[in-house]
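The complex appears here minus one protein chain, its other protein chains still in place.
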Amino acid sequence: MFMFISKRFLQLIPVFLGATLLVYFLVFATPGDPIAALSGGKPMAPAVEEALRAQYNLDQPFWIQYGLYLKSLVTFDLGQTFSGQEVSDVLGRAFPVTARLAIMALAFEAVFGVIFGVIAGMRKGKLFDSTVLVASLIVIAVPTFVLGFVLQFFVGVKLDWAKPTVGVGAPWGDLILPAAVLGLVSLAYVIRLTRTSIIENKNADYVRTATAKGLSRRRVVSVHILRNSLIPVVTFLGADLGSLMGGAIVTEGIFNVPGVGNLLFKAIKAGETPTVVAVVGVLVLIFVLANLVVDLLYAWLDPRIRYV
Amino acid sequence: MRFNRASKALVLSAALALTLSACGGGDGGAGASSGGDATKAISANTTEPESGLLPADTNEVGGGRIMDLIFTGLVSYGADGKPVNELAESIETKDAQNYTIKIKAGQKFSNGDPVTAKSFVDAWNFGAAAKNAQKNSYFFESIKGYDKVSAKGATVETMEGLKVVDDTTFTVELSRKESDFPLRLGYTAFFPLPAAAFADPKAFGQNPAGNGPYKLAENGWQHNVQIQLVPNPDYSGPRKPANGGVDFKIYANTEAAYQDLLGNNLDVLDQIPPSSLKNFADELKGRSLNQPYAGNATLTISDYLPQFAGEAGKLRRQAISMSIDRQQIIDKIFFGNKKIATDFTSPVIDGFSDAIPGHEVLTFDAEKAKELWKQADALQAWDNSKPFTIAYNVDGAGNKEYVDAAVNQIKNTLGIAAEPKAYATFKELRAAVNNKEMTGAHRTGWQADYPSLYNFLGPLYGTGAGSNDGNYSSKEFDAKLAEGLSATSVEEGNKIFNASQEILFKDLPVIPLWYQAAQGGWSENVDNVKFAWNGVPMYYSITAK
Partner (left out) sequence: MSENPTPEIIEPSDGARNTRRTGKVSSRTIEHYVAPLEETPLLAVDFVDETAEPQSMWSQAWRSLRKRPLFIISAFLILLVIVVAAFPQLFSHVDPTACRLDDSSETARAGHPLGFTLQGCDVYSRIIYGARASFLVGLFTTIIVVVFGGVVGALAGYYGGWLDAVLARLGDIFFALPLILGAIIVMQLPAFRDNRSVWTVIITLAAFGWPQMARITRGAVIEARGADFVTASRALGLSKFRALVNHVIPNSLSPVIVIATISLGTYIVAEATLSFLGIGLPPEIMSWGNDISNAQTQLRNNPETLMWPALALSITVLSFIMLGDAVRDALDPKARKG
């Protein structure tokens, strides 16, 4: 087990290098001129343009740019944004907010997804099952933009139960509504995954044995059926954590959350390489670690799975 | 059976917990409204400034509105766009080329340094010097010696045109006659700076010490979250704050800001999102405004396109202009929130005229458009295998809707194939424009830096000018511009500038569409909201209830 974990940590190094190289190249290859955009379409003195290009190494060929980036990375210098801030500061502000949001969204989809999925699976084809199916369809077919907007308007403005947007410091309470919106689409996945798994396992022999043993139905469902049904759900949630961390552009926009999604989106639009590379670098680390946790959970959920 | 009941209860209590805590979140933030006073701060929307807060480096609205409040220049602009003296005692010239500027004595920056003639001269030299890479440096190009300090690798750091006479007087010599130079002096780039700014510009930009009606609160700039301003007790100019400060909340989009406004969670919003343009006046019940500002929207058709060159090209541009029913687009797409264009400038600018000969070419006339197109076809056949395109950038809200509408109108009126062409980002569109890769028209627009007719004409249509996207070049027009600039009074100049627009109407280097208008709203907690000539709220005059 120790070997397994330490091997995984060693893999972080090539993964991090590969991801940063790839993303650095992608930003490098995006069309458009970041310096021209900085001027807002107004003229810029050629000497100023040249000075700015030199400041961000944009006048260098790709390999030199990436080499310079790695060089400063060794001294924990992540570079600067076009507005002159340290990328490390920018990340330090955005990641805690997004992490809170992602964890809440994950908890939301895990708790409700599994509960609804179990009920729907145990009562397959009944009213509850169909209702959940229709609700999932709405979540899938209506873009997050619309759902978020409608919820924000009713909960935040009409009913005044919560602030329409997230306030200074992004407190946990303000993040409940955004987290729910963020978790909605994944909720549909979790429900259906749980439901299918439950249906598959509820006729298994060990369930019959457990029932025959006289165990309560609740115990049979929660310990025997559920535990054996959770592997696909856990896999999905592990993968989803990363998407929630990096891909919450729409939700963060609706609720004005100063998080990673918006940071990344703005940086991509502006061609701000250091920011994009740093965000993706951190995301890749999160992915690998989330995967490790998922793999360890496999072994816990199903003792037949072993790692060496 | 037991299973069902148990799990239902579980779901219910979890849902209840969710709503309860959501409720708690709301209570903490809603401010209770009380009687109005000048010590209470108001809140307003903004975007994260794209650079440090330095006058010559701030070239966008997010930073610009902060700069205008924490700094003050020689003049500021009133609600009507007319310059009002701030620090200037007098600005005098006899020949429109040599200016003598006297400033008020006894003014201070918020770090205690005095504001002197040197503060201006040093700040302008700093802004112009190439090595400082300030984005607004081209604003100093009319000052004598700019070419030397702005050259690549220049070692000269001061412009010979700027001379300090004494603590309160300095002189400016321009490299040519420019009668509207005094109008520019309220623009951000011309603000003074204390000595500390030059020692460490980067640190200063994060925590500037200015001389404006407000100053940055301690740790007031929380990046991507908010910028808090408090009144500056040392300020004694005409823009005395009527409130206890402005908390600028940073929004990634106006949609979220509008929801906050509806929930009284934000006091002043200077832009209504497209989804609410139709209903905002009803929803805000008298707490909204809609007024034109110094900006316009145009379509540029580059003359390097073979089908738009020469005489046939001129006829085609006229035909396209007359095939767009601007009023219908304003009504249906913008719900009436724009004003139809009748010239190349803006109605809020001093000297504006809506009766310049030739402006009929901006009126929708399907029959005339078809006829002009036919005439052009007679000169040079139109290649209908490739559609006529209008390019736009998607990351600007509302662009898509009006470009789609204009494309459909051109298609329906002229019977040619036409398509919108989307660019994902502004930088991509700009790069394509700069590299002359356009295959048709592209959307353009201009927002004035300072209230002057010349600012709408010179930088856009002068031969080789910085923002001349369509490569327009007309000797006749250039001569008129120079003539207007050398007029000794602003009024005299305006007449000549308007005459120069007659040439533009004939050549149609761009197709004017409409004048921009600012739509804004305010919460139940504030009063006295007015917007300035440039569409930015006049924050200092807003009162909290």
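Odds and ends about this structure:
When the chains are written out, they are named A and B in that same order, and each has its own residue count from 1.
In this text, a contact is a pair of C-beta atoms (placed from the backbone, for glycine too) under 8 Å apart; a residue touches a chain by one contact, two chains touch by 3 or more.
Values in this document were obtained by computation on a predicted structure and should not be read as measured data.
When the full complex is taken into account, the listed residue touching the unshown chain is A:V185, out of A:V185, A:L244 or A:V257.
Across B:S90, B:S236 or B:S275, the residue that sits in touch with the chain not pictured is B:S275. Within the complete assembly, A:L137 is the residue of A:L137, A:V223 or A:V293 that touches the hidden chain. Of the options B:L305, B:A366, B:A422 or B:A465, the residue whose C-beta touches the omitted chain is B:A422. Annotation for subunit A: contacts to the undisplayed chain at residues 7, 11, 14-15, 18-19, 22-23, 26-27, 29-31, 133, 136-138, 140-143, 145-146, 149, 185, 188-189, 192-193, 196-197, 199-200, 203-204, 231-232, 234-236, 238-239, 242-243, 246-247, 249-250, 264-265, 268, 276, 280, 283-284, 287-288, 291, 294, 298, 302, 304-305. One chain is missing from the display, and on subunit B it is touched by residues 274-276, 278-279, 325, 328-329, 332-333, 393-395, 398, 400-401, 404-405, 408-409, 412, 419-425.
As a working rule, only the chains that are shown with their structure count from here on.
Subunit A makes touch with subunit B in their complex at residues 31-34, 36-48, 50-52, 55, 82-85, 89-90, 93-94, 111-112, 115-116, 118-119, 122, 149, 152-153, 155-157, 160-165, 167-169, 171, 173-174, 176-177, 180, 216-218, 221, 252-256, 258, 262-263, 266, 269-271. Taken in their complex, subunit B has these residues touching subunit A: 2-4, 6-7, 10-11, 14, 18-19, 21-26, 28-30, 48-52, 59-60, 130-135, 137-138, 141, 150-154, 202, 205-206, 222-226, 249-253, 255-257, 259-260, 262-263, 265, 395, 424-431, 434, 459, 465-467.
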